[in-house]
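Of the protein chains in this complex, one is absent; all others appear in place.
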Amino acid sequence: MEKIKVGVLGATGAVGQRFAQLLANHPYFDLTVLAASERSAGKTYRQAANWVLTDPMPPHLADLTVQDMSTELECELLFSALPTSQATEWEGKLAEAGYRVFSNAGAYRMESDVPLLIPEVNPEHLGLLKEQQAKRGWTRGFIVTNPNCTSIPMTMTLAPLHAKFGVEAVVVTSMQAISGAGYPGVPSLDIIDNILPFIAESEEVKMNEEPNKMLGLFQSDHVDMAGIAISAHCNRVPVTDGHTVTISVRFKNKPTLPDILEAWQTWQPLPQQLNLPWAPQPALVVRSEQNRPQPRLDRNEGRGMATVIGRLRPCAVLDVRFVALAHNTIRGAAGGSVLNAELMVAQGML
Amino acid sequence: MEKIKVGVLGATGAVGQRFAQLLANHPYFDLTVLAASERSAGKTYRQAANWVLTDPMPPHLADLTVQDMSTELECELLFSALPTSQATEWEGKLAEAGYRVFSNAGAYRMESDVPLLIPEVNPEHLGLLKEQQAKRGWTRGFIVTNPNCTSIPMTMTLAPLHAKFGVEAVVVTSMQAISGAGYPGVPSLDIIDNILPFIAESEEVKMNEEPNKMLGLFQSDHVDMAGIAISAHCNRVPVTDGHTVTISVRFKNKPTLPDILEAWQTWQPLPQQLNLPWAPQPALVVRSEQNRPQPRLDRNEGRGMATVIGRLRPCAVLDVRFVALAHNTIRGAAGGSVLNAELMVAQGML
Amino acid sequence: MEKIKVGVLGATGAVGQRFAQLLANHPYFDLTVLAASERSAGKTYRQAANWVLTDPMPPHLADLTVQDMSTELECELLFSALPTSQATEWEGKLAEAGYRVFSNAGAYRMESDVPLLIPEVNPEHLGLLKEQQAKRGWTRGFIVTNPNCTSIPMTMTLAPLHAKFGVEAVVVTSMQAISGAGYPGVPSLDIIDNILPFIAESEEVKMNEEPNKMLGLFQSDHVDMAGIAISAHCNRVPVTDGHTVTISVRFKNKPTLPDILEAWQTWQPLPQQLNLPWAPQPALVVRSEQNRPQPRLDRNEGRGMATVIGRLRPCAVLDVRFVALAHNTIRGAAGGSVLNAELMVAQGML
Partner (left out) sequence: MEKIKVGVLGATGAVGQRFAQLLANHPYFDLTVLAASERSAGKTYRQAANWVLTDPMPPHLADLTVQDMSTELECELLFSALPTSQATEWEGKLAEAGYRVFSNAGAYRMESDVPLLIPEVNPEHLGLLKEQQAKRGWTRGFIVTNPNCTSIPMTMTLAPLHAKFGVEAVVVTSMQAISGAGYPGVPSLDIIDNILPFIAESEEVKMNEEPNKMLGLFQSDHVDMAGIAISAHCNRVPVTDGHTVTISVRFKNKPTLPDILEAWQTWQPLPQQLNLPWAPQPALVVRSEQNRPQPRLDRNEGRGMATVIGRLRPCAVLDVRFVALAHNTIRGAAGGSVLNAELMVAQGML
């Protein structure tokens, strides 16, 4: 198979760097275009990017010249790490120009005709693209989005449970890593020896809306929201990578704890069946130790693409409670969109 | 008023040091006895204690000689910072010998005839002491306990709400400081760049039982438990001092958000009315900023004795949710017992 | 004595907040003017300042209205927490207009006619003010500066040794707290689980020049530099407050280790003799434990104004080596200038 030429939008930022890292030696994709703001354009990637990842910049990308944003990028498929404001402006323009845009930005996620996709959870939502192209008059281009980094561990753990038992209500508290705020992001004086009990106005809203869209029913031209009551308390903690959530859940059809464990452990969704390059095997890792998952020890599970679960036990108020963790800049950002694109390739949709 | 001679049991440990600090220049109490294990006995306090507090050891205590545990300590009132196993052994023995023991240990907290006391919340529970002395055949001595450090911010914020609106259910997630585990406590490799989603088997049990006892109804010889359903998720975070909790609450009589604010802001419990030396004024500090309370900025409110509240907003699953914070080794440990003793002095019960 | 009305320039920033805190209940000074940039002017201090200190904003200052920078501030004495660029513009203008400016900024520190002052070290350098006023045509106003925060622990420990034994050479490595970079300052992604081996181009230059000026000889219209060879390695570490330095020193007249200890322990400089309000007693605290000083345990010594020393031992390359620590935003910034002003008041120079 010939590799597909791809580009990264917003390539110099923290999420853009993750895209570059994950795509550096990809079996489907050949990363040839790095685009960013005017300030970076014309410089080599080495000069333009203040590399913040712990593994070094892929050497063959270091000398690529960063390009200015435009609708004349020489590739068909784009991964977008643009900030919301630029995503709003550019992603639609690029899709209209025929590009296939896989976006980590929040700009289009809740549009009714845009798939908000986790390949393990709602691959059928890709059916929205027909409506998207028809409605917007786009012929070849489209936009597919991945969810907010904190929605990931919650939605991944709820998906197999919702299918079997019907999730009615969720109270969730997040303890989110600093890398989720990008760079420079959180000032160190705000977070060393401290916790911030607030991320942004929109964070708790996303935690409510996004899982309800992803767990909703695909109806050819839209998605019926799942109708789960979700109450989220979002916090920033002094952890570099890995978002941890404590979750209490109420079900329609009351499962036992072994029922739940079985639902998680036997879950074998599409990306794992298709053995997609970045699909974690398994998607969900259930730890039996009392003190797991922990971000420092578990965030790299499945090369940062797995969701790690622990401490399943009864809840005195809802039905059960547990802890879940996912790597926020791999699974929760760049890796999510890479897996979305892999799914479409493997299904012959590109 | 002549000062009452007091002693600290377990004086060399982290909580013992806090007792020493809070009692160093106290208007009611004169700290003259420091007792600890055999290993420390005979040394000066300076030699025996590995001082871990950020303010220096009170100079006049540094040269006191640490005594061995015994029932011949020369004071009438003892503050106990003993670990559970030693507390089980010694506190009863000392009460029997006539000492008034104000304990931070968990050993006697849930005994039906032992007051588990927050002076702002349940001062009437001191009535249990009559039953305690009668039942155990103690004439002069007794045991009064303060709650677990994580129960404090939850119980302090719920108390005025329970009185007015009836609390039915609580889902709470704690983010607890490392000082709560004592010294040496949490290994640094376990907590730098990390979160531990587990404290101890008993921690979440205490979070359920203790508030229900403290918010329960005093019935001359016992307390009727409050019957609130409490589900606690306890976590350790890389913060030195200050336990933060996110709380979702369901009420019997549904209050509006302004009703709740008013209940908190007009709360004027007994220690504040009596103007006890270590009573914070006010007991509850409600912050209006979106990103408060924060442990580094708010734990010293009211000299570490206040509970700081923020982010009151509706909850999509229960009724309302908010964030609360208290200093775990001041209000949540040594300071709690000091205030308990102050209350009894001020009420002429000693 | 009637209190002197004073103001703080740059009152809303991190150092400005420290000035406000230290001056809040000062026996000599009455803080009545808070000045800052246009953006803050007209707001109350509570609204304008993003308070970053662990103790709450002094309540009586919270409702003061922040004023715009001008030469019509209603007080005679100003403490400057301005950033360098604004200090360059405003401090001279204000001195010319008759204000006595005590500045923490670097702008004027190395000017030959401006005292770079540590009251314990070089009080006689205030003699430069005559030259300063004469040369610049200022009648009533002047500028007195305090040194860089990292120069403090080095200069304080060297001063009594230089006087007795003649310091020839110093190799110093600093481990500097994040608060030294102000707010927002150091991004958390740069410093959690990390060290930055670089502060700024100028930092190591200041570490060389400033001690040489302060330890230099006052010559009526200038200061003869001390001529000490100083090699500084400056690092940022994940500590909130407190700069630690490791120091190796070569002397002209070789002292024994007891000679050095005696020089430190018997040092009784002018601010301590005059018992100035913010003078630490003693100025130098020598710890005998092997593992001190530590920033978390020792930075508040002398209310953050003392310098704490430990680990004096021979050096295999120079003569001796040791560790020193000072609080960077108290002694190393606002507190330094407050003590400078106190010295002038106590000596009848204001």
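Read from first to last, the chains carry the letters A, B and C; within each, the first residue is number 1.
As a convention for this text, a contact is a pair of C-beta atoms (placed from the backbone, for glycine too) under 8 Å apart; a residue touches a chain by one contact, two chains touch by 3 or more.
Predicted model, so just to flag it, every value in this text is computed and none were measured.
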Just name the one of C:V239, C:L276 or C:L343 that touches the chain not displayed here.
C:V239
Just to verify: which one of C:D193, C:D221 or C:D259 makes contact with the chain not shown?
C:D193
Contact with the hidden chain (one of C:S231, C:T266 or C:Q347):
C:S231
May I ask which residue of B:T71, B:T84 or B:S188 touches the chain that does not appear here?
B:S188
For the full complex, which residue in C:Q67, C:S80, C:S248 or C:N300 touches the chain that was left out?
C:S248
Going by the touch rule given at the top, which residues of chain B touch the chain that is not shown?
14, 52, 178-179, 183-193, 238-240
What does the interface between chain C and the hidden chain look like in terms of residue numbers?
169-171, 173, 175, 190, 192-198, 201, 208, 229-231, 233, 235, 237-240, 244, 246, 248, 250, 290-297, 310-311, 315-318, 321, 323
Residue list for chain A contacting the dropped chain reads 51-56, 192-193, 240, 296-297, 299-301
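Basically, only the chains that are shown with their structure count from here on.
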In steps of 5 degrees, what rotation angle do you get fitting chain B onto chain C on the CA atoms?
180
Going by CA means, which chain is nearest the middle of everything shown?
B
Can you list the residues of chain A that touch 2 or more other chains?
190, 192-193, 238-240
